[in-house]
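Mind having a look at this structure? Questions to follow.
Just one protein chain is left out here, and the rest sit where they should.
Per-chain numbering from 1; labels A, B, C, D, E and F assigned in written order.
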Amino acid sequence: MSLFPANSGPTVRAVHDEFHGDLLEVSMGPQHPSTHGVFRMVVTLDGEQIVKLKPVFGYLHRNHEKIAENTSYLSSMPYTDRLDYLCSMTTNWAYALAVEKLSGQAVPDRAQYLRIIMAELTRLVNHSCLVGFLFNDLGTSFTPLLYAFREREKILDLFESLSGSRMMCNYQRFGGCRVDPSPEWLAAASALVDNFPRFLDEYETMLTGNEILLARTQGVGRLAAAHAINAGITGPVLRASGVDYDLRKVDGTGFYPRFEFRVPLGAHGDTYDRYMMRILEMRESVKILQQAFKTLPAGPIMDPKAKLRGFRPKAGEAYGRLESPKGELGFYLISDGSPNPWRYRVRPPSLINLTLLEEMCLGHTIADAVVILGSIDIVLGEVDR
Amino acid sequence: MSMLQACLVLSSLLFCVGLAGALARSNTILVLLGIELMLNAANLNFIAFWRYGPHPGAGTGVIFVLFAIAVAAAEAAVGLALVIAVHRHRKSVRLQDANSLKG
Amino acid sequence: MLGSGILKGLGVTAKNFVGSYHDPARMVTQEYPDTPAKLPEAYRNFPFLVTENATDPMGTLRCVACQICEKECPPQCIYIEKSKDKKPDATGKPQLYPAVFAIDTAVCMSCQLCVEVCPFDAIKMDHVFEVAATNRFEGLLLNREQLAKPNEYFHQIRPTEAAEVDGRLTAERQAAAEKAKAAAAAKAAAPKPTTPVAGVADPGPASPRPATPKPAEGGTAP
Amino acid sequence: MSDTPAPPPFTPFPAAGNISDAEREDLRRHGILLTSLEELYGWGRSNSIWPLQFGLACCAIEMIAAATARFDIARFGAEIFRPSPRQADLMIVSGTVTKKMAPQVVRLWNQMPEPKYCIAMGACAISGGPFKQGYNVLKGIDRFIPVDIYIPGCPPRPEALLHGLTQLQEKIRAERVSGPQAARHLQPDAASEFPVPDYGAHDLQPPSNPALFTAPVLPRKA
Amino acid sequence: MSVVATDSFLERAPLLFRDWIVGHFPVALQWLVHHLLTITAILTVFGLFFAFTTIAERKLLARLQNRLGPNRSGLPWFRTLKLWGLTQPFADAIKAITKEDIVPAVADQVLHFLAPVVIVAFSLLGFAVLPFGRYLIPVELDAAILYFFAAGTATELAIFMAGWGSRNKYSLLAAMRALAQLISYELPLILSVVPVVLVTGTLSTRDIALAQGGWTWGVLPHWHVFTPWGFAGFLIFLVAALAESNRSPFDLPEAESELIAGHLTEYSGFKYALFFMAEYFGLTALSGLGITVFLGGWQAPCAFLEFIPSWLWFMGKLAGMIVFFIWIRGTLLRLRIDQLTRLAWQFLVPLALLNLGNAAFWALTSGWTGPLALARWAISAAIVIVPFFLLGRRLTAGYAPRTYRYAA
Amino acid sequence: MSFALLLIALVLLGSAAAAMLSRNLIHSALLLTGAWAGIAAFYLWAGAEFVAFAQVLVYVGAVSMVVLFAVLLTRQGATAAPVEFDSYKRVVGSIITAGGVGGVLLGAIFGTPLDVPAAPSPAALTVRQLGLQLMGPYAAALLIVGVILTVALLGAIVIAAVDKPEDPAP
Partner (left out) sequence: MENLEQIRDRLLARFPAAQVAIVVNPGSAAEHSLLLDPASAPEIARFLRDDPMLQLDYCSNVTGVDWPEKEITDIVKKSVPDPAGGPDKVVEEKTKRLQPGYLEAVYHLYSMARKHGSVILRLRTGNRSDLVTLPSLTPVWRSADFQEREIFDLYGIVFAGHPDLRRLLMWDEFKDHPMRKDYVAPDDFEWEPTPHGDVHERAKAHYPAPPPAASTPTPEAKP
């Protein structure tokens, strides 16, 4: 019986260290529980260690850009819902932002506030779900995910009672917003936001100090700041590497300069930092929302000059970008003066954040690769468009 | 044929199988396994003699087998570790290839 | 200490476990087929066509087959053929009507753009979502008869919006009637009387109901 | 919020695929013992539908939502989402099937053991939905695999998925062991595996499975 | 056998029932019927226990996650009767049995077939030596503990067979993981039980359960878990048992988010159900051993509760253990394979060895009374707590929650 | 001769021979595990419970795992490639040798008058007795075995350990 250590100690390690003979190529996806949709990674394994990882895209390439170039500006708005289907409000806004930049439209104050409210609520939805999915990848039996979805449902109820749909809000318009929330809606939203930190606290009590989480995420998938910048990585993933670049501050999108909030920064750039960035950003979002509900001005929600049907911006081009929950979401539009955009391009943060996936995963095990992918936060609708 | 003899026949047949395997196969792991079989065949004898021998009351046979199991397991462990070590250097588990003492 | 984080986590799940027995905030399950889904008024699923009158749905469609929604529909799931003849609408003005109005719910993306662009308040978004079918070709392509629902139904599912729409329409029609009256008065000799329109938009409870409302539909309690 | 107490007065959608009680009674009469066994068989399978953990796009999120606390698909015994097709009973095609993905979907379907069922969830899975004009979008998964239940919507609410699931349960319960109403997997000539399309130079090869998919003629003006 | 205070009818009811049935058979066949009845009883009781464990797991997990869980299955002929979903496992069973069985063409047909058979057979063997009640022990073996561990060894072998025989890359990885996991955790599992063997001086499960009888002042049971070394041993046993039965957080061989379904990826229908069953049988058997060794076996916790039959106590404790395992599963995340082996070798094994010494100290100082008894407790506690801290710190070195800065 | 013994012998010899003949190393290892289990069954049949369990625990539980590990690590099993056929001469030679040894052994068995008691004595060797013997007369041997095991442990680690300096053995 006491023989076990004699054999197993080194041999177990040898699984990781001494497998230089044949490598095992595993194709993870497009149907795999933790590729967050139909992403595919062709992983070459040395034992359980990753020596090569090639992402394969396109399994959800549904030609969003081509369709948008064949349809009117307004008709593209519901399609943007389906880009990043977890955060339709921000994709709506980013598109509206680009169109407004293209046509030089103004947006009323109340609509600007509403956009920020919706964007930050969306950030809460996205980050809490992401964290839930991340824990699923880490091997929990759905519990954190379901707690996150419990809170998500409350926010989705708000979205639904405002815009009519849970996920595909189709709420923003160029020149404003579609529906004005009622005072009851605002009160409900405000109450929800006030309660949200309690959920976050409970969530953190449950998980943040968990030794297994620390061991599984700290030091895993490190991303150096210089590499991240060069690879165009944005959003919480970039900030986890310690780069201070938040478009809400840098570009001062919308009325964000009117709000007081901080941008959390990581130091190690590992999976744990990326997880904590989400948690801390949610706390900041709560602050922004609380301010917004206090200072929401009255007034119209649409620019009275705005024209939705038969909208023909004059020829030109514009690149509008927004700090979506996943990073810099940009829309690049070229107008030739016709009702349809000549070129309609989405700059998807999810896709570009995957640029360094292989570098982050190399040397780690297959279990880590799953977690690293989870911590990057991709949505395939946006990756493949 | 008495019980004892039957057991002994079984043991010697097992021994022969192990011997033949150890001699015939060139894969080091299989050779090791053949040797393990031979050891086990010897253990069968101990038990057989303990059970049907003249002095069953004494636990000598059983204790001998226990020690033999322990030592055989140690032998297997070291042997397989050797196989792995040789494989690492030679990329082969053929006995003929492990003919040099230097790695 | 090793294990303290794990113990805290166990504590939280235990709290949720216990809470699921007494705390409605922690037991959020809605037993859907038994308790109907709670839909907010703004909820949109598929479009329907508003008719003024439940007894003659095809005769009183608000739709005048202007085909704006057909053009604006992003996934192009609306198909309209204009009628050859004209029928009088609620104000008595002869209008075209849709001879064919089909919506392919297998394609519809529930974006509500058709509702937004409709100048006649003729197409609205429905609340019905229990529409699973076993045949895509027969089950999901809705024609004019299947799409038409009376204004009362609209009032049922979206009271505020319907009231607002009705108010606006009544005002418009009254204005039109006034104008017509004024024109008639100006002409002074016109013998043909203007059709009175009041009551068409009346959402009163006395309006006739369909013979057999299907109980399982609409997510309402049995 | 809507507080619709009464059922909607109109039958909004054709009741395709629902089995009436009378039909069920009729079926019940064709043999006591066999029927009892059949019911047991149907009951067991209908209450233990394990879906494949397989999401394609937006609808997948609503599918996950259906498994979460608010809607809790577990109540139907269907929360065990199996990541391996070998253990799954139900494939919920939830989202846009692109042409690049279609071969994998068919392969997954072929890997599932009988009896297996397929729900096309959402407009994209049924017909390509809003994206059907795309060059890489398959216009409906029923071109390659047989679909049992279509749930339109973009995306359908989680309740709609639950409704679809109950429809599927009804369908499974109504399946007989033999005869014309036998379950698909019990019919001797029914295929279980379907040809996997190849990636062609311009499109999938073949673009649809003609043995499975024949579009009906739509009578319209030319 | 010790003198029994409560020898009620209920206590002996299962035996009486068995003897009543056996009595109907000719004497020559009685031994056979006797054993067949025992086997049938174990299969029935634990088969049902397995069935209800699955539904309990699904419902409890659901409750942990603020859901309701399966509650609509009912009965086939009475559609309105929902029965709280308790018939769910039977629906699953009907489904699993009638499901098509797919064997991949490339798979090793023999191993693919043998694996589920082997795993179920061996996971059932452990039940033979568990004392389910005062008089209910299927086989009284002198070396019962040794037998139990010997019987359990083949299960991971079966997992290996399944993983390797499926010829699936995920399955192969799972097979490797299963081997590493077994080799790592078999040792702490056995080492955690050795102190009990040392103190009680027997390998027989019946005697170990009996040794934990009696109460201080009628309320404090003399279970091993209520001693410092027993408590430490119990914790080690729990962790190792979780790992041995591939339960979360050690469910690496079938890590869903990484390896699809691991060694089960290519299994369908009834074979898959067999694996599922074996997992729960293994878990139940290990829980039974833990109860016998540390939690007083079938002994009642207080003297005045002794009127409840011992086998009910055993089943109650078993249910408690299962609930605990479900709770763990609902909360924790999965370890990585290298962390898993490191936890075993750098933490559990040293701790278990120290605990062995601790038990030896306890056995040697059994004569200490009065203040010395307190000192005995303190020393014994220190022997496990201090290394726990030190080893724990070493194990988690470099891992700590962090504080974060904000951009200016 | 007992029927049970015959059965055990058949299973044992069959699986051992199959293991030695199998061209698939994984099958070999698993068949050999079966053979070891058969030996344990023999011990059980002979009444040596403790040894039987020890045999299962050590061989089925540990050695077989190590063998499988070694097979997988040396990449013999993962690809399921059949082990190459050994040279004809070698096989024949080994069979002749084994046959010869077997003949000698069998001759010895049947040629030696064995002092067998008339009735098999009840072999009631309890674990307690075994332990007492181990700790009493055989204490020295036990200690030596302990030392051997420890040395084997260290030796195996040293032999199989990876040469990487930054990765010390656990």
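Please note the rule applied: a residue touches a chain if its C-beta (ideal position, glycine included) is under 8 Å from a C-beta of that chain, and two chains touch if they have at least 3 such contacts.
For clarity, every value in this text was computed on a predicted model and none was experimentally measured.
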Contacts of the hidden chain among displayed chains: A, C, D
Candidates C:C66, C:A102 or C:V117 - the one touching the absent chain: C:A102
Among A:Q112, A:S335 or A:S375, the residue in touch with the chain that has been omitted: A:S335
Which of A:W185, A:F255 or A:Y319 contacts the chain that the document leaves out: A:Y319
Residues of subunit A (touch criterion as defined above) contacting the omitted chain: 57-58, 61, 63, 65-66, 101-104, 227, 229-234, 243, 245, 250, 313-319, 321, 328, 330, 332, 334-337, 342-343, 345, 347, 351-352, 354-356, 384
Residues in subunit D touching the chain absent from view: 100, 127, 133-136, 139-140, 199-203, 207-208, 213-222
Footprint left on subunit C by the chain that the document does not show: 70-71, 76-79, 99-100, 102-104, 107, 137-138, 141, 143-145
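Here is the rule we use: only the chains that are shown with their structure count from here on.
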Least hop count linking subunit B to subunit E through chains in contact: 2
Of all other chains, the one whose Cα centre sits farthest from subunit F: C
More contacts between chains, C-D or A-D: C-D
Centre-of-Cα separation between subunit F and subunit B, whole angstrom: 5
Length of the line joining the C-alpha centres of subunit A and subunit F, rounded to whole Å: 58
Junction residues of subunit E, two or more chains touched: 64-68, 172, 176, 183, 186, 256, 260, 330-332, 341, 345, 396
Interface hub residues of subunit D, defined as touching at least two other chains: 1, 53, 68-70, 72, 75, 83, 130-131, 133, 154, 157
Subunit C contact footprint on subunit A (complex, rising order): 71-72, 74-79, 81-82, 143, 147, 150, 153, 157, 160-165, 168, 170, 178-179, 202, 205-214, 308-309
For the subunit B and subunit F complex, residues of the former touching the latter: 1-10, 12-27, 29-30, 32-34, 36-37, 40, 43-44, 47-48, 50-54, 56-57, 59, 61-63, 65-67, 69-71, 73-78, 80-85, 87, 93
Residues of subunit E that touch subunit A when the two form their complex: 61, 64-67, 169-170, 172-173, 176-177, 180, 183-184, 186-187, 190, 248-249, 251-252, 255-260, 329-339, 341, 345, 349, 396, 398-402, 404-408
